[in-house]
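Other chains dropped; remaining ones untouched in position.
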Amino acid sequence: MNFCSDNVTGVAPEIMAAIIAANEGAVMPYGNDELTKRLSAKFAELFETEVTVFPVATGSAANAIALSVITPPFGAIYCHTESHINLDECGAPEFYTNGAKLIALTGSHGKISADDLTKALKKAGAGVVHHVQPAAVSITQSTEAGTVYQPDEIQQIAEVTHSHNLSLHMDGARFANAVVSLNCTPAEITWRAGVDVLSFGATKNGAMAAEAVVFFKRELAEMFGYRRKRGGHLFSKMRFLSAQLEAYITDNLWLKNATRANEMAARLAAGLTSLPGVKLCHPVSANEIFIQLPETVIQGLLAAGFLFYLWEGEDATTLRLVTAFNTKEEDVNAFIKTAASYSAVDSNMAIGELTGV
Amino acid sequence: MNFCSDNVTGVAPEIMAAIIAANEGAVMPYGNDELTKRLSAKFAELFETEVTVFPVATGSAANAIALSVITPPFGAIYCHTESHINLDECGAPEFYTNGAKLIALTGSHGKISADDLTKALKKAGAGVVHHVQPAAVSITQSTEAGTVYQPDEIQQIAEVTHSHNLSLHMDGARFANAVVSLNCTPAEITWRAGVDVLSFGATKNGAMAAEAVVFFKRELAEMFGYRRKRGGHLFSKMRFLSAQLEAYITDNLWLKNATRANEMAARLAAGLTSLPGVKLCHPVSANEIFIQLPETVIQGLLAAGFLFYLWEGEDATTLRLVTAFNTKEEDVNAFIKTAASYSAVDSNMAIGELTGV
């Protein structure tokens, strides 16, 4: 009953089966295997356009190496202040870009707006040697707040981005959850909306350790191979990354998994918001819930053995709950039931009594 | 019948079983799982001393991040001119150290000598601001030439290294093959001989993608975690790396695998050197053979479907043959037999006739 993150999960059975199947025989290393060679074609089908695809093993690697090919060392990357690249990668983008600067924009519910981006770019000092030079915009889909960008919101951001000669990157660590939430095609919220390069996540949604960097603007891909190698991210036994990615996008597994995760999040959110004293921080559009619960409820859940992260917020009663491809309905029900039982408890009761401490 | 490299192999069954076993249940991410937590203790047992261990997925990452914690940006790393860090990592050490300089030393059969190291350090200009500052020495065990350093050779290098206040790194991508070859304990050729940090390879010897960075001088480890994360090498589902490493060192699997690889190399070398016109470039001590064969023999082997790399050498008739944990005796025998059959062929025969081209 671990709701800490979607990365507490293991590997989906279909993907594990693909890993085992890929173990047959000797194949050439470093991506010169059949599985890897056919990956770009598979993704081209998925995205309905020609793409160049590079498998890597972590989301930080996908983001940072992708950004490094679209941002010079003296460049600026515009992103949301709460974005993973800005807060949670220990400076990986700065490392891979050799010292570019992330310009963090605020924006409600984890999203930046085209307007705020325009304003920020206006005062950026493009062409003036004293200032870092605007080079890239990075948005997260679904966002770190568990919300999603609508296709037209992406399009507006892309227009601003491209009109200033910048490139648009999408951190799609939870891309599947966004596609399911929006009930759209992958193309609609990427290249058709103006995204140039996508970190297409699989790890959080059932893979072991696999992400695909998908270049829609394919000429950007030229330098990627050298930078990936130089970062120590070119796997000798690449077939095992490629096998994960192929299985992930075969027979809509990625969408099936995300559908489950999203449904469980919706069920959990619905159950909790029906209780008194509960407040959602953000709309629940994907598989993450940010929610304020009464202190007694939180303590009760912890006492009952539920695992989750307390989130930094206005006060200490905000928590993040993440569902995943294998979240069980019975666990969601148990969570709601437990919360409800403590919700009914007299709120004047001392916490010590509840937890037995 | 692929003798190109030991990384053309898949995953050893024991390791695949461990990966599958690790897939049970939800566990905390980023190394906060039981498998990872007990890894240092397991390696301490193996090495008969306290160590700090970090799992990573590739050898380049292991080497480059390890070097980055012992070398400042203005530092110099002394290594063999043919070493993997110098030739085959697209500058990963330079990237992770933020621009340190590799000083390449020559040396027969892939080994540097304590004497040559002393000479190089003498003219390095330590303390003089115009010159990069000696910081680290890196040796490869077993070497890129398929040879091994004797314990006393390592000890001599370590003495020079430490007497100049440098740190000693060992690239052990094929460490198991060296231990088997020398019939020594892991301790004897590492910390007891003066090694400060080891890239302990597993991928080439049966793992999927797993290497352990083992710090014997544990205070050096402090910065590693941040640099690993920053490099995008902190895996969220870390348990799958740790499971590989644990299985690898359990019940001597790593030694069993390396023994098979070394034996097959010895058999192959013995068979080939009994043929006329054949010359070994280096002694065969581990699982790599560098050998000159007559042109007709090479063409015959290629025509028969054997795969291997031609190696840059005095002429175009040097090839590298690598055996692995799963090399079959029958394949080795077939290779020798085929070579022998072409060896008998009249050497004036046109190659076209041989290959049917």
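Order of writing sets the labels: A and B. Residues in every chain begin at 1.
By definition in this document, a contact is a pair of C-beta atoms (placed from the backbone, for glycine too) under 8 Å apart; a residue touches a chain by one contact, two chains touch by 3 or more.
Note that the structure is a prediction, hence the values are computed from the model and not measured.
Participant: In total, how many chains does the complex have, if 2 are shown?
Facilitator: 4
To be clear about the criterion, only the chains that are shown with their structure count from here on.
Participant: In angstrom, rounded to a whole number, how far apart do the mean CA points of subunit A and subunit B lie?
Facilitator: Each chain's C-alpha centroid was found; their separation is 35 Å.
Participant: Quick one: which bits of subunit B touch subunit A in the complex? Just the residue numbers, please.
Facilitator: The touching residues are 2, 4-5, 7-11, 16, 19-20, 22-30, 56-62, 64-65, 89-92, 95-96, 203-204, 208-209, 226, 229-237, 239-240.
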